[in-house]
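As structure tokens, the structure follows; a few thoughts come after it.
Removed from the display is one protein chain of the complex; every other protein chain stays in position.
Which chain is which? They are A, B and C, in the order written, and residues in each are numbered from 1.
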Amino acid sequence: MATPVLEVRNLTRDYVTSGGFLRPAKMVHAVKSVNFTLQKGKTLAVVGESGCGKSTLARMITLIDAPTAGEILIDGLKADAHHVTREMRQKVQIVFQNPYGSLNPRQKIGDVLGEPLLLNTDMKAPERRDKAMAMLTKVGLGPEHFNRYPHMFSGGQRQRIAIARALMLNPSFLVLDEPVSALDLSVQAQILNLLKDLQDEFGLTYVFISHDLSVVRYIADEVMVMYFGDVVEHGTRDAVFGNPQHEYTRTLFAATPNSSVESIKARLAKKAALVG
Amino acid sequence: MPLLEIKNLTVAFDTSVGLFKAVDGIDVSVDSREVLAIVGESGSGKSVAMLAVMGLLPGTATVTADKMEFEGIDLLKMTPQEKRQIIGRDIAMIFQEPVASLNPCFTVGFQLEEVLGKHLGMHGRAARDRAIELLKLVGIKDGAERLGAYPHQMSGGQCQRVMIAMAISCNPKLLIADEPTTALDVTIQKQILDLLVRLQAEHGMALIMITHDMGVVAETADRVIVQYKGKKMEEADVLTLFENPKSNYTRALLSALPENAVGDRLPTVSDFVFEAAPGV
Amino acid sequence: MSTVTNAPETHKPVSGVREFWHYFSQNRGAVIGLIVLLIMVLIALFAPVLAPHAPELQYRDALLKPPAWQEGGSWTYVLGTDPVGRDMLSRLMYGARFSLVIGVVVVVLALVGGVTLGLVAGYFRGWVDIVIMRVMDIILAFPSLLLALVLVAVLGPGLVNAMLAIAIVLQPHFARLVRAAVMAESSRDYVTSARLAGASHLRLMLVTILPNCVAPLIVQATLSFSSAILDAAALGFLGLGAQPPTPEWGTMLATAREFILRAPWVVTFPGLAILITVLAINLIGDGLRDALDPKLKRS
Partner (left out) sequence: MLKYILNRLLLVIPTLIGITICSFGFVRLIPGDPILALSGERGVTAERYATLVEKYGFDRPIWEQYFRYLGQVVRGDFGDSLATHRPVVEEFLKLFPATVELGIFALIFAIVIGVPAGIFAAVKRGTWLDQGLMGTALVGYSMPIFWWGLLMIIFFSGYLGWTPVSGRIGLQFFMKPVTGFMLVDSLLAGNFNAFVSALRHLILPTIVLGTIPLAVIARQTRSAMLEVMGEDYVRTARAKGLSGRRVIGLHALRNALIPVVTTIGLQVGVLMGGAILTETIFSWPGIGRWLVDSIYKRDYAVVQNGLLIVAVIVMIVNLFVDLLYAVINPRIRVQSS
């Protein structure tokens, strides 16, 4: 088996709430000893509700925050969030949930895309420009957007730009932190399609953080369910969706609204019986 | 006679770039004991019509309608004072952000008892007892203690329960829920939806559910209005809508649901040109 | 999700300046303020040309002449003369130079100091932040005019020392503002993204974060501009700012005080000049705040 793109061993993150004077500081275990490996070209979805630690996990594997314990291996190399080398930095990129906060309001789109190249490569300005332009078309925008500022774009377009920026340095894998949950249904579909297209074309590897099971079912190869910092279930998509093992996973499935015609019929029948 | 009947409603906002029609000639009617869902994406003006009914739109909004009647009473001709007798008692509304929708400076008990005092003239002991009873009704068991709590001491789900308790406190004939579960986690969302549906049936009130989520529509509605950019695209009972959508916008919306994915890619909305379904 | 309002897809590209002007020009007061300020600047620049008399020339035969429209006034001295026979109008025109220079110098000093400290404190946090902000708190614990007075008492009376003192007193406001803005911006995703793109601390601070804190800074700078003029005039009034016979407005008021009941014009006009200038700048400040306030924008 090839070296996994990402390997995570016993990754743990504890927070100490600032207790202060009379109250003892409390330890919060945001992420408890998480393990997984991810092969190239695959998508791992991390599912859970707010406060389950999925975003903390995302920030750790993106080397934004340092873990309390555990190891992160990227392309078989150990990564240290305290001293991120330039090579390591280029291997991981992230796309955030809120398309309105993730772009610098005072930076033109061309500069947004060119910045990673400017800072990490010796490319000359025209070359950077060509690369950025190419990426812009790749994500479904046009050259006319190159010199515009973020506020001239819609949420979906901004998310495309954020994806383009993340891809500028050919990262080994991409962390997608709820990339579609702030978008309208129709735009969400476009972005999901785009992610799939890009994955097929470049063989990208995704860590997809989400709370939305229907989206996860659509995009994931592997699913990891988190609950209060613990991984309670981890398996292939079909295994998790077909035969959930953990109580919490089943609760999650049961809570997800079902829009199939059969379930509507069943609900209406129940209601009619109640009234009648 | 429908409980609430609106004909040809138009709401325009005065913005810096000119007049913007958030709602353009929409008819809405809901019968008593009926659950109507108004569904649409952002910018479809789905909340605006109901905010107009409640009189909660800002001063920059101009509301015109051929008819806006509640139980046969003309809402358009009412003075604000007259309207305040109905609002909060016969028509109640809950909102998207439960924590922000409760006043952070007052206890839950105060805010709950305030409605009882205003519309039912209940004060003191009686109001307190009724408030505890209402909290129990919405699934808060330690109501007596919770009455002294401030909104920031409670979770989003708890706050939404309090909002619902406030809304049903005067046994309204119509409850309007504006994206009541959007800010909540999936499991909490399920609890709140179940609660709303249960209360609707038990109290025999009409419920208007405003949402962007087709799943929520499927789980709650009897009848559905689909809105797009301020215009009504389709109106149908829930089963017909999901089984046999008439408007191509509804079809696009349904096919964009990830669970309805056919093959490897999702059809996207921009692939269609939208028209209202015939007869709407 | 309906919490996020989508910007219209077909937004015609507008330059930032023009968009700003669109919002700014809707505020009538701000435009009036801007016009008044421009006139003040012109008067200050061309005082030697515009002033009918030299500001320090004493006409011994025309002491305390009332303004032209009052009984006993003459059009030679349009706004009358002061107790030693100097033309009020000319002195006021030259005085505009002092006020505007004071404002600019003080704001530049306070801005540079405050922005640097606030940026460092807000970006690095930790003990650097604690030390810097404690020092700012100490400065803020003193009533500003009192602190300026005492500083001038230490440094010696005079316009330059007065400006320095006022700058020191105003500086913590900038530091606090920048720190708060930097902290708010730092937590936003675009800063994290820039960090992930490999931006250094210096680049993050100066290129990524600082330009996004400019709006509140501009407003604060405008407000500081007016309070610098007021404070300098107050120091002049107390005899610790610009020294006579400098035609600084506050100093003019101080020397005229004993004549207030006999010759109200020597008091009225310098004060009115201060008020009009400060008011004009504050009107601009309010207009800027409205135009730059992100909450009003793009709604």
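Operating definition for what follows: a residue touches a chain if its C-beta (ideal position, glycine included) is under 8 Å from a C-beta of that chain, and two chains touch if they have at least 3 such contacts.
The structure presented is a predicted model; accordingly, all values stated were derived computationally and were not measured.
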Per the touch definition above, residue among B:K7, B:K67, B:K118 or B:K136 touching the missing chain: B:K118
Hidden-chain contact residue, picked from the options C:S90, C:Q220 or C:N282: C:N282
Subunit C, residues in touch with the chain not shown (by the definition above): 29, 134-135, 137-138, 140-147, 149-150, 153-154, 156, 226, 230, 233-234, 237-240, 250, 253, 257, 260-261, 264, 267-268, 270-272, 274-275, 278-279, 281-283, 286
Positions on subunit B where the hidden chain makes contact: 54-56, 80-81, 83-89, 92-93, 95, 97, 100-106, 114-115, 118-119, 150, 152-153, 163, 166
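In the analysis below, only the chains that are shown with their structure count from here on.
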Which of A-B and A-C has more C-beta contact pairs: A-B
Distance-maximising chain from subunit A - centres being C-alpha averages: C
Gap in Å, rounded to a whole number, between the CA centres of subunit C and subunit B: 50
Whole-Å separation of chain centres (CA-atom averages), subunit A against subunit B: 32
Residue numbers of subunit B (touch at least two other chains): 41-42, 212
Multi-partner residues of subunit A (each touching 2 or more other chains): 184
Sites on subunit C touched by subunit A in the complex: 1, 3-4, 6-9, 11, 13, 16, 188-199, 203, 208, 211-212, 298
Subunit A contact footprint on subunit B (complex, rising order): 41-42, 185-187, 189-190, 193, 201, 212-219, 222, 238-239, 242-243, 252-254, 256-259, 261, 264-270
Parts of subunit A lying in touch with subunit C, wherever the complex brings them together: 62, 64, 86, 89-90, 92-94, 96, 98-107, 115-116, 119-120, 147-149, 151-157, 162, 165, 168-169, 181-184
